[in-house]
Each structure stands twice: as C-alpha cells, then as structure tokens.
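Coming up: subunit A.
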Amino acid sequence: MIQSVNPEPAAVRRNSGKDHELAEKIKKEVQAVPAIYDVAVIKGKREVLVAYKVKHMQRFHMKRIEKEIKEKLEKKYPKETFIVSSDFKIFIEVLELKKRMKDKDYSEKDSEERLQKIIQFKKELT
Partner candidate 1 sequence: MLAMFFWAFIIGGLICVVGQLMFDVGRMTPGHTMSTLVVVGAILGGFGVYEPLIDFAGAGATIPITSFGNSLVNGALQEADQHGLVGVLTGMFEITSSGISAAVVFSFIGALLFKSKG
Partner candidate 2 sequence: MLKGKQSWVFHNSPVIEASAAAGGPFEAKGKVAKDFDILHDDLWMGQDSYEKAHTLLLEEAISTAVKKAGLTRQDMQFMLAGDLINQITPSSFAARTLGIPYFGLFGACSTSMEGLALASFIINYGGARKVVTGASSHNAAVEKQFRYPTEYGGQKPPTAQWTVTGAGAAVLTDCKEKQGKLVTKSATIGKVIDMGLSDPFNMGGAMAPAAADTIVAHFKDLQVEPSYYDLIVTGDLGKIGQSATVELLQKEGLEMDTKSFKDCGLMIYQDDQPVQSGGSGAGCSATVLYGHLLNEMKKGKYKRILVVATGALLSPLSFQQKESIPCIAHAVSIEVHP
C-alpha cells in the first residue's frame, strides 16, 4: 500500500466486454492528468467509481483536481454517472472489492452491493 499499486480496472458485470473497455478507457483518461499517480476504476451497473491518489505536492489542490476530473469525465461520457474520490479510504475499499471480485463465488450481486456501499460512504463523508 505504501508504493503505488496501479490496479487493473474492473467491472461488476464480469462478462460485459463493453464495461471493461469503458473502465479501461476511463482509467487511461484519468491517468493522463499529471497530478495523479494511482488510479482504480470500477464500472458498476449504473455508476462508475473512480478512485485515485494525488501526487503529494499537488494535495493542496485536491478539491480542485477532483472537480476537474469529474467535469472532464462527465463531458466525455455524458451517459455515465461518475463517483470520483481521492480519499485514501475509498481507494482501500476499491482494492478490497477488486480482491473479492477475483473470487469466482463472489456473485455480481454481491459486488454491486458492496460498490453501492462504497458510493454511499463517499457521499456521507462530504
């Protein structure tokens, strides 16, 4: 956790190639922002959760960066709903969810439920 982990983008719908493709594209998009170094993307059934880390010297502008990324993504993918967070806890949660999703027995329904929890969590903290 100390180093950057650069997690693979993931989608709740395991077999949806389209979702995976979209997550991949979004990750690249966000990673292109110079102030950011570690990006995790999960495409849920409705929302897309984007968690990332901000380079330390840029942390002063964290709020602005968050806004910019959200606007940029919403402009580019107007059909999607984005949940964007730089919070460390959200990042941990995303990694945890990804770990669980690797397990074949962890159903898509469970994944989606957990994702919703994280989203709820993110909404509560502001």
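On the choice of candidates, all candidates are chains of the complex that A comes from, given by their letters.
Note that a contact is a pair of C-beta atoms (placed from the backbone, for glycine too) under 8 Å apart; a residue touches a chain by one contact, two chains touch by 3 or more; residues count from 1.
On a predicted model such as this, the values are computed, not experimentally measured, just so you know.
Asks: Name the candidate, out of 1 or 2, that touches subunit A somewhere in the complex.
Replies: 1
Asks: With touch defined as at the start, can you tell me which subunit A residues reach candidate 1 in the complex?
Replies: For this pair, the touching residues of subunit A are 1-2, 56, 59-63, 88.
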